[in-house]
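Only one protein chain is missing; all other protein chains are in place.
So, chain A:
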Amino acid sequence: MSYAYLFKYIIIGDTGVGKSCLLLQFTDKRFQPVHDLTIGVEFGARMITIDNKPIKLQIWDTAGQESFRSITRSYYRGAAGALLVYDITRRETFNHLASWLEDARQHANANMTVMLIGNKCDLSHRRAVSYEEGEQFAKENGLVFMEASAKTAQNVEEAFIKTAGTIYKKIQDGVFDVSNESYGIKVGYAVPNASGGGAGSSSQGGGCCS
């Protein structure tokens, strides 16, 4: 499928916070509680539309365990966006955010857009991190913040698309040199100003093409 731009995303965060489930909810619109734990990295892709332009998101879903950090770091290269995920029911996953962010800052390009996601907000009765704390951390570190649930799909679509919108705006503002692919953006073959297609900021069907 042709696209105006391709954005590379990376999903990071502690093991078991629901990275793979967020990806699956976004690409396949389903929640699968039983799936194999991620070893190394898994891939997903989906087309969305922003400003009437088809944009392909290629999403890298990484393994969360500490031991694999040295490998995970090599995946940051050329990512335009990152979803930094914690689990609102497990305090320690929130406590580790700073270390993840440090990794991202160190190994990704400086203009990478980072979205902070407090996942499992459907389990608010077991909440261990307040919304405000998440919001505060995001503010202090210049991140976009959202609580979401891969199970109910709440805010999942929004999280990925809002990140894409931010990246898109950076392109419009000339922050990126899109001819340089190290920014995680590829210019596709679709005519950038083609009319028609979906309404702005809405997503197209979950065509998962690679």
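Just so we're on the same page, contacts are C-beta pairs under 8 Å (C-beta built on N, C-alpha and C of every residue); 3 or more make two chains touch, one makes a residue touch a chain; residues count from 1.
Throughout what follows, contacts and distances are computed from a predicted model.
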Chain left out of the displayed complex - its UniProt protein name, from "E2 ubiquitin-conjugating enzyme", "RING-type domain-containing protein", "Ribonuclease P 21 subunit" or "TBC1 domain family member 15": "TBC1 domain family member 15"
Given A:74, A:106 or A:179, the one touching the chain that is not displayed: A:74
Which of A:65, A:109, A:141 or A:154 contacts the chain that the document leaves out: A:65
On chain A, residues whose C-beta touches the chain left out of the figure: 8, 15-16, 34-37, 39-43, 63, 65-68, 70-71, 74-75, 77-78, 92, 210
